[in-house]
Structures are given as C-alpha cells and as structure tokens.
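Missing here is one protein chain; the remaining ones are kept as they sit in the complex.
Chain nomenclature is as follows: A and B, assigned in order of appearance, with residue numbering initiated at 1 for each chain independently.
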Amino acid sequence: MNPETAWIQKEIVLTPKPRGFHLITGEVLSALPELADFQVGIAHFFIQHTSASLAINENVEPEVRADLESHFDRLVPEGAAYYTHTYEGPDDMPAHIKAVLIGASLSIPITRGRLNLGTWQGIYLCEHRRRGGARRLVVTLHGQRTKNGGKE
Amino acid sequence: MNPETAWIQKEIVLTPKPRGFHLITGEVLSALPELADFQVGIAHFFIQHTSASLAINENVEPEVRADLESHFDRLVPEGAAYYTHTYEGPDDMPAHIKAVLIGASLSIPITRGRLNLGTWQGIYLCEHRRRGGARRLVVTLHGQRTKNGGKE
Partner (left out) sequence: MNPETAWIQKEIVLTPKPRGFHLITGEVLSALPELADFQVGIAHFFIQHTSASLAINENVEPEVRADLESHFDRLVPEGAAYYTHTYEGPDDMPAHIKAVLIGASLSIPITRGRLNLGTWQGIYLCEHRRRGGARRLVVTLHGQRTKNGGKE
C-alpha cells in the first residue's frame, strides 16, 4: 500500500527588489522548512502578479542575470510606438509582455527532502517594474512523506 | 492522518476565437463547478494544440491584451525569409513559435474552493491562428477535499 499524499500550502512575501533578475533560492528555501519531510513530490511556486515572473537559471554568475535583463529590455523595449496601454508608466506594458513570455509559475521535483535542482540551477524572481514592491508567492508542496518514497 | 488526494479530470472545449489574446477566466470557471470542493490543491490546464497557448496576465484592461498581440506579431513576424514551413499559410509557422514561447499549460493553486489568482490575474487563451476553431483543454484538478485542507 502506498503512503498518502500530503499537501502543504503557504504564502511567501519576498523582500522588494529593483528591476532585474534576482536569485531567490535561499530566500524561498528558508521559508520552506516543511520541504525536509517530503521523500518525493512536487513543489509549485505561483506569483500573484502580472508584471513579475519566476524562472530557473544559472545560480552563480551575476553576469548571466545582468545579461538577461539587458536582453529582455531589448526584446521588449519601453516606449514602443504601438503600445496603447501607457498610462501606468513606460515600464508597465513591457512588464506585462515579459511576464507572459517567462510565466507565473514553477514546478520543481522534490527528492528526499530537497528541491531536485541541477547543480547550476537556482530560482529567479524576474522583477519587471522599477518599483514592484513586495511580491507574493503561493507555494504548494505535495508528495509522499514516508521513507520509502516513490519506490515500490 | 491526512485526507486523501482527490482527482478530477475533464475536457473543456472553448468557443472559437479570432487571433489575439482573450480573457477566458469566466468561460473556464463556469465549466469547473468541482473546484468548490477542494480545500487545497492544484488546477492544471493543458491545451491540446500547437498553434495556441495559455497564459496568465492582466484581467481588466483590454489594451493590455491588444498590445500583447501587437508585440508578439512583431517578435514573431509573418513571412520571415528564413521560414521553410510555409504551406499551411503565413500565420502557421509564427503560431508554432509563439506557442513554444508562451507554453501549452498552466498550473494554478487552489485554495478554499477557488483558483488562488492575484487580484489582477486572469487566464488567457492566446490564439495564434486567424481561424483556430474550437480549442480543447484538458483540465486536471487534484488536491484535498476536507475542511482542514493543507493545515496541520
């Protein structure tokens, strides 16, 4: 017989960050001590905003995050002549477009009490506004808690 | 002891829509009365097509959706000289590229019987073809149904 699936859901409020790509693996993990109880499962992260997004990428070199910001700024420029939604500021419509391109959620496997990320992978908050404020995540952990995990 | 995880899976066929970004939160929710029974869980939406996609973004201003369409049309233009897959029409290859950029699925947390979207978030059908027809979604709800939800 399989063990039951446990569910944990909580909100995490991130500290405010300037526009750019920010590594938040540590900030997120420190808010999720419950992870250690799961032998196998999925951790789901959902950002409740339309002008910021979540991504997974390189967790060491700050140049990678700076170049991501430079590139997205060119891919989705401020002040394009065809924007009609302009009254919330020049960084607003580009922020919505970047959020659609990158996405609002992440799903990461849990294995033996840890996020099963690759060696070079970290979690990014992609902040697309100049003053986005404190961003809110809904985190949902679900999986098996027993020692024999998904193996049968 | 935890309550069991319940699973509900169903197909939703959306009404046909013209090319563009369309808010479908209401259309989708009206097909999912079962959501109300879940205290905590994940709602997973999967579009079974390669030339349309699903996204989450701003749920009030129609200008945001119009500007998204304008921008994606420039990011992935029709008639690029390097396209070789052209015999299904000028909007076909750009549609495949946009679908890869935006993605075929969404996962949204369920909390106390509702999708736990942020105040300004809605679900978009991103229709990349001029005549895409009725798009089909596979929706999978899974989570706990009891009153004490994910709290322990």
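Convention: a residue touches a chain if its C-beta (ideal position, glycine included) is under 8 Å from a C-beta of that chain, and two chains touch if they have at least 3 such contacts.
Bear in mind that the values here come from a model prediction, so they are computed numbers and not experimental data.
Engineer: Check each of B:V13, B:A36, B:V60 or B:A80 against the chain that is not shown and name the one that touches it.
Structural biologist: Going through B:V13, B:A36, B:V60 or B:A80 one by one, B:A80 is the residue touching the chain not shown.
Engineer: Where the complex has a chain not shown, which of A:T15, A:T84 or A:N116 is the residue touching it?
Structural biologist: In the complete complex, the chain left out is touched by residue A:N116.
Engineer: If I consider the whole complex, including the chain that's not displayed, which of A:I8, A:I24, A:V40 or A:L125 touches that chain?
Structural biologist: A:V40
Engineer: Since one chain has been left out of the picture, which residues of subunit A touch it in the full complex?
Structural biologist: Within subunit A, the residues that touch the unshown chain are 1-2, 4-5, 40-42, 55-58, 61, 63-64, 66-68, 70-71, 74-75, 101-103, 106-109, 111, 116-121, 124, 126, 142-144, 149-150.
Engineer: Residues on subunit B that touch the omitted chain in the whole complex?
Structural biologist: Answer for subunit B: residues 4-9, 44, 46-50, 75-76, 80, 82-85, 93, 96-97, 99-101, 103-105, 107, 136, 138, 140, 142 touch the chain left out.
Note that in this section only the chains that are shown with their structure count from here on.
Engineer: From the C-alpha centre of subunit A to that of subunit B, how far is it in Å?
Structural biologist: About 19 Å separates the centre of subunit A from that of subunit B.
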